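First the structure, then my questions, so here it is.
One chain of protein is taken out of this complex; the other chains stay put.
This part shows chain A:
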Amino acid sequence: MENKPLLEVKNAGIQFGGLKAVQNLNIKLNQGELVGLIGPNGAGKTTSFNLLTGVYVPTEGDILFNGERINGLQPFKVTRKGISRTFQNIRLFNELTVLDNVKVAYHSLATHTMLSSILRLPSHFKGEREMEEKALEFLRIFKLEKYKDELAKNLPYGQQRRLEIARALAAGPQLLLLDEPAAGMNPQETHDLMNLIGFVREKFDLTILLIEHDMNLVMGVCERIYVLDHGQLLAEGSPEEIRNHPKVIEAYLGEEVHDDNA
């Protein structure tokens, strides 16, 4: 089991015109790992996520998921293969209710056809009822049940983040990509989020890749960390190794001033 990584990124990169936003990206995730991806602003973290989820097609390299090449697949196909994500800036379906937001994620698992819905055949009612039950179950797990008829835009910020994670999980992923889940949260909310991440990981047997700026969170929950800078992998290792890695410190705090610079 150890030998077969769930996700393997081999020398992937993308170029926008002359700009190499990400290059030589090599990531290996084993089943069940919780891995962090950090780096200064503009390092290419979100771009890497976009490569993994099919929003961008890599101009070089390969991305293998369960041993299968997924680069070049459209985003919705990548999601159906088992990778789902949240967004740095929350992207909920604002004018839909909390319940419907989760239902959308179930959409690709349901089978009743458009014609059966228009003609209101029994398969429509059965399919819709199943979707509703499953979605409610998810809201219960995430303690969002009391908000189910609320429009998503009316939820408090922290709950919106929670809903986004719930929605991503409802799509039934094996690999969950979280893009700055703690952005804009206060320490208490961040703490709750850490617990939530640990909880869903156990509960759904997930592999998680996490982008985060909050070092407490990253160092606290991640088993391994990748560091990106200027579109390139700078370092990889355990939180302890990363904390003391000279190149990482340099990337975050700047170089030491040497005499010959003067």
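Descriptive notes on the structure:
Here is the rule we go by: a residue touches a chain if its C-beta (ideal position, glycine included) is under 8 Å from a C-beta of that chain, and two chains touch if they have at least 3 such contacts; residues count from 1.
Note that in this section contacts and distances are computed from a predicted model.
One subunit of the complex is not drawn; among "Nitrite reductase (NADH) small subunit", "Peptidoglycan-associated lipoprotein", "Amino acid/amide ABC transporter membrane protein 2, HAAT family" or "Electron transfer flavoprotein subunit beta", its UniProt record names it "Amino acid/amide ABC transporter membrane protein 2, HAAT family".
Summary of contacts with the chain left out: across A:A105, A:L139, A:L178 or A:L209, the touching residue is A:A105.
Remark: the omitted chain is touched by one listed residue; of A:S48, A:T79 or A:T207 this is A:T79.
In the full complex, chain A touches the hidden chain at residues 53, 55, 74-76, 79-80, 84-85, 87, 91-97, 99-100, 103-108, 110, 112, 114, 117-120, 124, 127-128, 131, 149, 151, 167-168, 171.
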